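For this depiction, one protein chain was excluded, whereas all remaining protein chains were kept in their positions.
Showing chain A:
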Amino acid sequence: MKKYWWKILGIILLIYSIIMGLLGHVPALPIVHETIRNVYFHVPMWFTMFTLYIVSVVYSIKYLSSANPQHDFVAVESVNVGIIFCIFGLLSGMLWANFTWGAPWPNDPKLNGSAIATLMYLAYLVLRNALEEEQKRARISAIYNIFAFPIMIALMYILPKTTDSLHPGAGGNSGFGQFDLDGSMKAVLYPASLGWILIGIWLMTLRFRIRKLEYQNHTATL
């Protein structure tokens, strides 16, 4: 119980956010109407992705100072799971954009920035496949990961703010905070984000453990 309480918490928060997200009270808004509920599912994806990428860059830095292969496994599995959340974030965003902006992919800096940042992390995985030797692969991909991280922040969070954008919270637009007068949306959004972050970390640790076992098997047979 001591060890896995946070996994149970993640499941409970997720169930709460799905039920309250679909049934709870939301402000009546023009254009977005009831699709405002997507905020409970779209936004947590990005929070989770960002958390996982931070975990990844922290473990890449740790790998460079320790040369412990397990740190490298955490770094790569965080990116693997982060990319899945990024894809779901893009898909839920496209669904929403199709309804509110009229097209799934308008030429918008926030969308393009996210897509390019995803390409960068896919390139990280390709770089890993290009390197045969394990220690060299871990070290060089850690370096690329650290190098790419500030660029990812610039692409997704800084550049869209400086130009015109349709996306809330970018290009001088306000976020949804101003519509949430009684705090009823925050009461769902924040637990939902925490729940998805916990589930994302859970997925990462599962994949990490599989990779660790494979590594142990591999070194044992040698």
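Throughout what follows, contacts are C-beta pairs under 8 Å (C-beta built on N, C-alpha and C of every residue); 3 or more make two chains touch, one makes a residue touch a chain; residues count from 1.
Here is the rule we use: contacts and distances are computed from a predicted model.
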Report summary line: Expected UniProt protein name for the omitted chain (select from "ATP-binding cassette domain-containing protein", "Cytochrome C biogenesis protein CcmB", "NADH-quinone oxidoreductase subunit J" or "Aspartyl/glutamyl-tRNA(Asn/Gln) amidotransferase subunit C") would be "Cytochrome C biogenesis protein CcmB"
Query raised in the report: Which one touches the absent chain: A:Leu131, A:Leu166 or A:Ala187?
Result: A:Leu131
Query raised in the report: Pick from A:Ala97, A:Ala117 or A:Ala192: which residue touches the chain that isn't shown?
Result: A:Ala117
Query raised in the report: Among the options A:Met49, A:Leu111 or A:Leu155, which residue touches the chain absent from this view?
Result: A:Leu155
Query raised in the report: So that we can see where the missing chain sits, which residues of chain A does it touch?
Result: 64, 116-117, 119-120, 123, 126-127, 130-131, 136, 139-140, 142-144, 146-148, 150-151, 154-155, 159, 162
